[in-house]
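Yeah, one chain of the complex is gone here, protein chain that is, but the others are all in their spots.
Up next is chain A:
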Amino acid sequence: MTMKQTPSQTVGPYFAYGLTAEQYGYPFTAIAGGKVADELCTGDRIHVTGRVFDGNGDPIDDAMIEIWQADSEGRYLHPEDGRSSNSVFTGYGRYGTGTDPQNRFLFETVKPGSVDGVQAPHINVILFMRGQLSHLYTRIYFSDEVEANAKDPVLDTVPEARRETLVARREDMPIGVVYHFDIHMQGEKETVFFDL
């Protein structure tokens, strides 16, 4: 090891036109948005939505949520995942909380399969915001995967009382299956964040 890591700095309040331009209506393309799966993707179509709350319980309107997930068969579109996939699914989404009137993030995707047959289905989350100097990682698990969640080795490392903060609540709505996942930066329901 010869080089030292470049320090992180906050994404600040003005990331929208650089990183999520299309969502915010700026004249620049974005590499990813809220629609992670299009009609060609196989798998169970789901919506994942929620808000990010600060220590006062107020929704944060300048956070950016990135998601990274496997396809419906548990495969990542990445050279490290040796399993071949015909999927057109990139597995990557980005959404800023500044455009929805309720400051929700809104992803349309497919439910991921189990990655390695050991871990429960999950979506990896990277969180950025003004007032955050280094980004945070968390995971979204699913409330209708009770058995798989009980055997998940990552959830197993989390104090039992806090595991619930990582489980998105399923609701069957007219638009389809919606998973609700709120992120709490502080307070009784403070979300578990990982050092990875």
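Details
The definition used in the following text is that a contact is a pair of C-beta atoms (placed from the backbone, for glycine too) under 8 Å apart; a residue touches a chain by one contact, two chains touch by 3 or more; residues count from 1.
The criterion applied here is as follows: contacts and distances are computed from a predicted model.
A single chain of the complex does not appear, and UniProt lists its protein name as "Protocatechuate 3,4-dioxygenase subunit beta", one of "SoxAX cytochrome complex subunit A", "Xanthine dehydrogenase YagS FAD-binding subunit", "Protocatechuate 3,4-dioxygenase subunit beta" or "Glutamyl-tRNA(Gln) amidotransferase subunit A".
The omitted chain makes contact with chain A at the following residues, 1-19, 21, 24, 26-29, 31-32, 54-56, 60, 62, 66, 68, 70, 76-81, 90-92, 98, 115-116, 119, 122, 124, 126, 128-137, 139, 154, 157-158, 162, 185-186, 190-196.
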